[in-house]
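Note that one protein chain is taken out, while the other chains of the complex remain in position.
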Amino acid sequence: MYRHVKNLQFAAKPEKPDAVYAMKLQELIGGQFGELTVTMQYLFQGWNCRIPGKYKDMLLDIGTEEIGHVEMISTMIARLLEGAPNETTEKAAAVNPVLGAVLGGMNPQHAILAGGGATPFNSQGVPWNTGYIVASGNLLADFRSNAHAEAQGRLQTSRLYNMSDDPGVRAMLKFNLARDTWHQQQWLLGIEQLQEDGLADIVEDSNFENEDKIQDHTYWVFDETSTATEGRWAQGRTLVDDQEILVQNPAVPSDDIGLLPPPDPKLYATYDGSQGRGKPGTAAGGTAQGIANVVKKVTGTD
Amino acid sequence: MYRHVKNLQFAAKPEKPDAVYAMKLQELIGGQFGELTVTMQYLFQGWNCRIPGKYKDMLLDIGTEEIGHVEMISTMIARLLEGAPNETTEKAAAVNPVLGAVLGGMNPQHAILAGGGATPFNSQGVPWNTGYIVASGNLLADFRSNAHAEAQGRLQTSRLYNMSDDPGVRAMLKFNLARDTWHQQQWLLGIEQLQEDGLADIVEDSNFENEDKIQDHTYWVFDETSTATEGRWAQGRTLVDDQEILVQNPAVPSDDIGLLPPPDPKLYATYDGSQGRGKPGTAAGGTAQGIANVVKKVTGTD
Amino acid sequence: MYRHVKNLQFAAKPEKPDAVYAMKLQELIGGQFGELTVTMQYLFQGWNCRIPGKYKDMLLDIGTEEIGHVEMISTMIARLLEGAPNETTEKAAAVNPVLGAVLGGMNPQHAILAGGGATPFNSQGVPWNTGYIVASGNLLADFRSNAHAEAQGRLQTSRLYNMSDDPGVRAMLKFNLARDTWHQQQWLLGIEQLQEDGLADIVEDSNFENEDKIQDHTYWVFDETSTATEGRWAQGRTLVDDQEILVQNPAVPSDDIGLLPPPDPKLYATYDGSQGRGKPGTAAGGTAQGIANVVKKVTGTD
Amino acid sequence: MYRHVKNLQFAAKPEKPDAVYAMKLQELIGGQFGELTVTMQYLFQGWNCRIPGKYKDMLLDIGTEEIGHVEMISTMIARLLEGAPNETTEKAAAVNPVLGAVLGGMNPQHAILAGGGATPFNSQGVPWNTGYIVASGNLLADFRSNAHAEAQGRLQTSRLYNMSDDPGVRAMLKFNLARDTWHQQQWLLGIEQLQEDGLADIVEDSNFENEDKIQDHTYWVFDETSTATEGRWAQGRTLVDDQEILVQNPAVPSDDIGLLPPPDPKLYATYDGSQGRGKPGTAAGGTAQGIANVVKKVTGTD
Amino acid sequence: MYRHVKNLQFAAKPEKPDAVYAMKLQELIGGQFGELTVTMQYLFQGWNCRIPGKYKDMLLDIGTEEIGHVEMISTMIARLLEGAPNETTEKAAAVNPVLGAVLGGMNPQHAILAGGGATPFNSQGVPWNTGYIVASGNLLADFRSNAHAEAQGRLQTSRLYNMSDDPGVRAMLKFNLARDTWHQQQWLLGIEQLQEDGLADIVEDSNFENEDKIQDHTYWVFDETSTATEGRWAQGRTLVDDQEILVQNPAVPSDDIGLLPPPDPKLYATYDGSQGRGKPGTAAGGTAQGIANVVKKVTGTD
Partner (left out) sequence: MYRHVKNLQFAAKPEKPDAVYAMKLQELIGGQFGELTVTMQYLFQGWNCRIPGKYKDMLLDIGTEEIGHVEMISTMIARLLEGAPNETTEKAAAVNPVLGAVLGGMNPQHAILAGGGATPFNSQGVPWNTGYIVASGNLLADFRSNAHAEAQGRLQTSRLYNMSDDPGVRAMLKFNLARDTWHQQQWLLGIEQLQEDGLADIVEDSNFENEDKIQDHTYWVFDETSTATEGRWAQGRTLVDDQEILVQNPAVPSDDIGLLPPPDPKLYATYDGSQGRGKPGTAAGGTAQGIANVVKKVTGTD
């Protein structure tokens, strides 16, 4: 359950309005790496966490922090939109031609949809969606996802920091930059903790015993002039299993050339008969038959 | 520019068809962490890479490898769909009632849309989209994104491996598991290389000098009963800058309670006048005025 | 700012797992009217609210309540998924053919993506997006939107209630049904309060003085056999302005038949010249010219 | 079945072109509350309506009216785009620097995709989708949805009205404003009619007998400083069932702290064993077992 | 403007309900090539058509016909859903284990969202969106798009025809198959008419005089073992301009290896300095400068 505290984590007070910058700042709300992403990603990971105690609590702590970040940036955007030129501009433009430019740069949805407030979209007006987030139940994989989201989010914040001189905007973004520096580390330290607790290795390696034992330490080259083999990823020892890295240059494929079986004629796939005659999918074909046989055996109806 | 070689990287030959499993395997094509994601993510990162040589070449090598993975899994799916029961099933169901179950588990789009082949969608039929990928130009941030994608992708492959007993399916997935183990390491080794080449620190830290120097090493607690402070992320030294981690328990907000300025009356936001009178956005307000003044000064038309 | 309390608002304890029902229950998380929708809709409305005090506080109270509803249902789904048949089922199916049916009805993403937890998607695996929500700044319009969301959400909850006999599931849904009954009333009472405070009329009527004064009380008939004029909406007095409702039967259009001007030839729209010669869009055309003239006048550079 | 009449419902004739305004007006075609939304929402509700006669006919009348609204606004947009500067602008910009501003404000897709006509997208170029609409079969819930759509749609129209001085644009929007005033009332009158016909109560209350009888009239407070209890929604009698409204301040949760059962080990969710040992999902677990037992009993194969 | 006629174009009466088939049939409403696609594509093309008379009228005739097709299939789906098992099924399943299978195959959204009616989604529950359609203003390009939509739509209808034995379903689909056969021809005949009227060539060839005169008749080979040159597309004369088709085997690229300029340092793209020093984007860089110079010249403010 959640509770609300009226006070923002950090003040969101621009020195003066700037409707064009408000448009850009939307990226930090509804972009792929906006605050909605980290909010929902950490909350779902926390709710889905199977370990009572520090891991679950930490995920929910930070997820809860992030809801407040959406609130801060939304507030900032509404304040940046104060006095924006939302109405008829013909006469204003006669006195001030550059007004047209500002109107071009603004996002009209700030006026039309949100009445001067933030929208839940990115800087281009594209809605945020939950296809951006992940909560796999596997904390190593998820902490890597979280570290990546914070790295990308911080980079975007940093670029946006450079796009404004407003001291109030910059003060808030200094806070955000710091939290993103911190959160990146937090997830990397989380991986250390998982390893210390015996809950994870260096990489996600479930079913490790079943994987191909050559292909897990071989660099494949797909370009004749590639210089990629000069990198650390193509020489020295692997991080996992301490093997000498192999190079396959050039890449050597299998002998399967991907020909498909004859099609089901009732699906009207174009076909010249060269692979033999296709059969309509029925109880006699594919999966159906497999299970059908089983049923017959079990029920004895054959 | 790209070239095609008919042979698949690894054979995609199921021992027998399994239409229900074909539906599940779509996740590895069109899911958030399917092969389309890594293909497009690495290719765009490579095309966007500013360093001629090993980094750019490596990104394009692996991006090119991944196109072939989409090809392999698409081929596998088409073969798994052979003989699937796509047509009228009333009479078949009279002999074999379980057929209905299989039909329920299958994805009818495999027949209706693709004529027995793979679709470019995930296991639930949701189209893949480029909102899943990132190519920021910053290789540290992007390599973290790549490591995360490989970790999540491998975990999904591993779960799917457990969902089939088919030797042909499993042989191919062993290959995929191994590549994902390898690629996770490759991106981590890429980060090592960036650091060795002086091109990156531990975390994304552009504008580091401008960030808040307390909030970059402070853990905030948002739940009174949180035990999260027991973790490594709330004690010891930071990875960056070697500071002692601070704990703020409970979280202490600012004194900004998020009140907004009076609204533009022409936007019809509901308002009781308690913050003073709102003014219509015009050339006299916000951004417009700022730039307008500048124009007047420059052109001397006032 | 937000805080977390570990305890759920209401217990989310199913008596026994039911993976197929877990799939259906996803509709209440990530569907058009799932808890993510009301959470985000009320929070953005609250952050965007221009009136300090009871309205803003109420919006944020309920928005905060709804975050906890996402948490409750996510927890319920993870518990419903306990012991779900996620792995190879060939041998199991030999003993138990109906297992195949259950597997068909389950959502494989619960295993592949979420490791046995809830996903942030709807019952068909479609991601939730912020295109579902609205926060217009106009509280009358927004409270109507909120009443609609609660009505649709309650109806879906009620249908889902009938789809399970599990006492634990039903206990939680009784709570949800009640909250939705209550919240529907709360928004209707909110409209009463707005009207009492002089902040709203019966319908959204900004720019009322400018609208067409016949068309705001006329029912148009578009089907010769329509019996719609028997309804209250086609007879009696209007709610606004107390006018006698008019009926236009049949609908009578204007004399504008929608012909378009000649196309810009450089856009290669197919055209037979019958409307005269199209001119390429340049500084001499359309909007550009209007503003251009203004600039010339202002700067005197002509 | 539908028929077409060439004449528009109302003339869509701007006095002069305005490409930037054309971009904004797209919101009324393809936005969340654009004409495509009401068109498709009413048509699907009409087709899905179970009552022959006035309700079904009314839904289809208005749905049919709305198709014509899409037509009107599309025509208006194509006319507003006449002479827009779609081609090379280098030389033009040398004479007329403000041309660049107009080009910035325009939507290039009007030229690139639509050859100077309307697109089926919103003002930011985001495609319209059927996730915006609802047709639940329950007329009370649906009429509330319709009243909300008309309220939001009218508010957006009203804001757009203020953004143009063009007499032809304004004449058409006066018509649209009036229809939206009228349609809001029509749906509210529709609810009156449903109640008069004994087909609906005040709120959606199916399964009313099963809901929690305290939680349906209790306001929960989630912020210590909330003043929300001053509103009508926290005092007086409920609209349904005439109960005294209760206040729960602060919100008091259950004692369920959301811990999850041990995970299926084959899904590789991170887990420390503290909740006991997880079991792989098989025929012995969850739903599968329940149904399996039934099958054994029915078929007698045990 | 549109009018409604209650009668369907063709009866939509299944002999008996079939909830699983209803799910599949949704593809013809909300799929990429469902009736919503052709409806909206033809209507937007018609509204956007620049030629008064037979072309515009024909587009609007068929667009209007297609609205009625959505209506027919929606009605069919609602009837197929009659008596579907939407409620608790535990006891029913005890008597009838296969019920579980049907429930698995059904789409629960038919009950939860639509109360037993059609949804505006495809067979997998994915919403339809206007990104599927095109209305370019160029009738040759658009008629090719229309012919493609009818071909794909007919193929899907034909596959769905084979998936049902219901005489009522089949009767309606015979009608749909015929209309799709007819409409394919209609668009091909439309292209003949365009050519006869001098409004189009064989292919879209605007700016024909500016295109590369070798690359418009050269087949490129990208696979060493490709046998594609055996086809008509690699031998004989072109359709346009009557040229001998050339073959470039293997494909020969340019000497541009895609290296990028030094990055703007303020964007923190990873860079080793090897291309020289990047400069921050300012008024001195790129586009800005170009236009800036122009302004200075025009206004004389330098």
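Order as written gives the chain letters A, B, C, D and E; numbering starts at 1 within each chain.
Convention: a residue touches a chain if its C-beta (ideal position, glycine included) is under 8 Å from a C-beta of that chain, and two chains touch if they have at least 3 such contacts.
On a predicted model such as this, the values are computed, not experimentally measured, just so you know.
Within the full complex, the chain left out of the display contacts the shown chains A, B, C, D, E.
When the missing chain is restored to the complex, the residue among B:V38, B:I67, B:M106 or B:I191 that touches it is B:I67. Check E:Q26, E:Q45, E:T119 or E:S136 against the missing chain and you find that the one touching it is E:S136.
In the full complex, chain C touches the hidden chain at residues 155, 158-159, 162, 266-268.
Residues of chain A in touch with the missing chain: 20, 23-24, 27, 31-32, 98, 100-106, 122-126, 155-156, 159-160, 162-165, 222-226, 250-251, 253, 258-260, 262-263, 267-272, 274-275, 299, 301.
To be clear about the criterion, only the chains that are shown with their structure count from here on.
The minimum number of touch steps linking chain C to chain E comes to 1. Mostly identical positions are employed by chain D and chain E in their mutual contact, as over half of the interface residue numbers are shared between these two copies. Between the Cα centres of chain B and chain C there is a gap of 26 Å. Chain C and chain D have centres, each the mean of its CA atoms, that are 4 Å apart.
The set of chain B residues that touch two or more partner chains comprises 5-6, 20, 32, 53, 55, 86-87, 89, 97-98, 100-106, 111, 115, 124-126, 136, 138, 140, 155, 158-159, 162, 206, 222-223, 225-226, 251, 253, 258, 260, 263, 266-269, 299. Taken chain by chain, the contacts link every pair, so each chain touches all the others.
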